[in-house]
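My structure is below; once you've seen it, I'll send some questions.
What you see is the complex with one protein chain gone and the rest in place.
The block that comes next holds chain A.
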Amino acid sequence: MSFFEVIRFSLRGLSANKLRSALTMLGILIGVAAVILLVAVGNGSAKAISDRIEALGTNTITVMSTGRGGSSSTSLTKGMADALVDPELAPDVKSVSPVVSSSSATMTYEGADHAVATFVGTTPSWFGASTTPVGAGAAFTDDDVDQGRRVVVIGRTVAEELFPGVDPIDKQVTVGGALFTIVGVLQEKSSTGFNDANDTAVAPLTAVQQVLTGYGALTSIIVEAADPDQVDAAQSQVSTILNQKLDVDASSNSTPYRIQNASSLLETQTETADTFTTLLGAVAAISLLVGGIGITNIMLVTVTERTREIGIRKALGAPRRVILTQFLIEATLLSVLGGGLGVAAALIGSQFEIVGVKPVIVPSSIGLAVGVSVAIGLFFGGLPAARAARLRPIDALRYE
């Protein structure tokens, strides 16, 4: 019997047991697709987080106050921000942007109003430091900040909410009872997670302090290092200056402020995301196991029937080799087809957002999932056949 003929026999065997073939393939399909997709979701969310952090700029340092009560001795002030611009003590600092922000500002235009998620007051260097470029119009200037002019650059969401189909530039809106003139619209920013990065407005620090937040503490200070390689140097220069200003003992390891740079943030976040991926991977492995048990079950249930069939075939003069080849090809076809369909299902599924995350396929997960399920299919499809092929025909026929 030629190999080609044995393949035809296998195909006939598969089509003669359509339900069993379909169920086996389904088991493998689900196992493979689940593993690939779950790992892809984990990976996708990890990637989303790191993208977001990278969007902050890799050469920025963020200083935040840890004092909750806003006690004046520990809060960040405009004076401290100014002190950081010091070519002698902080040569690696390129720009410093003091930031105040309000999350309760409502912007009104011709009767329509919109609650802006984050209303930022800062200086023009902020646009560069936070990699939030202006799309239409222009940013405000240092002069605007000095004069406390009420001009504002709004985010894409705000523009769409208040000015549907209208160019918002030069329009006047009311915020906190004061009139602001829109001078620009920010470029669309990819927002990940649950808050909309485009639901924002940026205005001169002085204007926001006057209208919304008052002249108290800053929310944060964003420091831009001259070069991504000098972030660490800039960070230590910034700490030195701040420690001096805030009278922090150099040996003390608790400071009234928190200082973070994007790369250290990236590291911790990536670690978290890795844990997440591992967790999803474990869930996926369990689903593969369950799928595997399903396959095993179907295959074992049919062992009796198959063993009898092998008995008949042996009685008719089938050599052991031909029987083994036929059943191994059957098992291989089922596993490979099921695995392939599982990969296809996962690839299709990964085109959609799942729980707000765009899955990103990890190639090695495909190899693992397909490998494991094909191994299960081959083992439990091939093993009973191998055993039955060794039996005397009469014992195989009597098997129950």
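Keep in mind that, in the parts below, a residue touches a chain if its C-beta (ideal position, glycine included) is under 8 Å from a C-beta of that chain, and two chains touch if they have at least 3 such contacts; residues count from 1.
The criterion applied here is as follows: contacts and distances are computed from a predicted model.
The unshown chain of the complex is recorded in UniProt as "Macrolide ABC transporter ATP-binding protein", chosen from "Glutamyl-tRNA(Gln) amidotransferase subunit A", "Chemotaxis protein", "Ring-1,2-phenylacetyl-CoA epoxidase subunit PaaA" or "Macrolide ABC transporter ATP-binding protein". When the full complex is taken into account, the listed residue touching the unshown chain is A:5, out of A:5, A:51, A:86 or A:229. Of the listed residues A:286, A:315, A:344 or A:375, the one in contact with the hidden chain in the full complex is A:315.
Where chain A meets the missing chain, the touching residues are 1, 5, 9, 12, 16-17, 305, 308-309, 311-320, 322, 392-395, 397.
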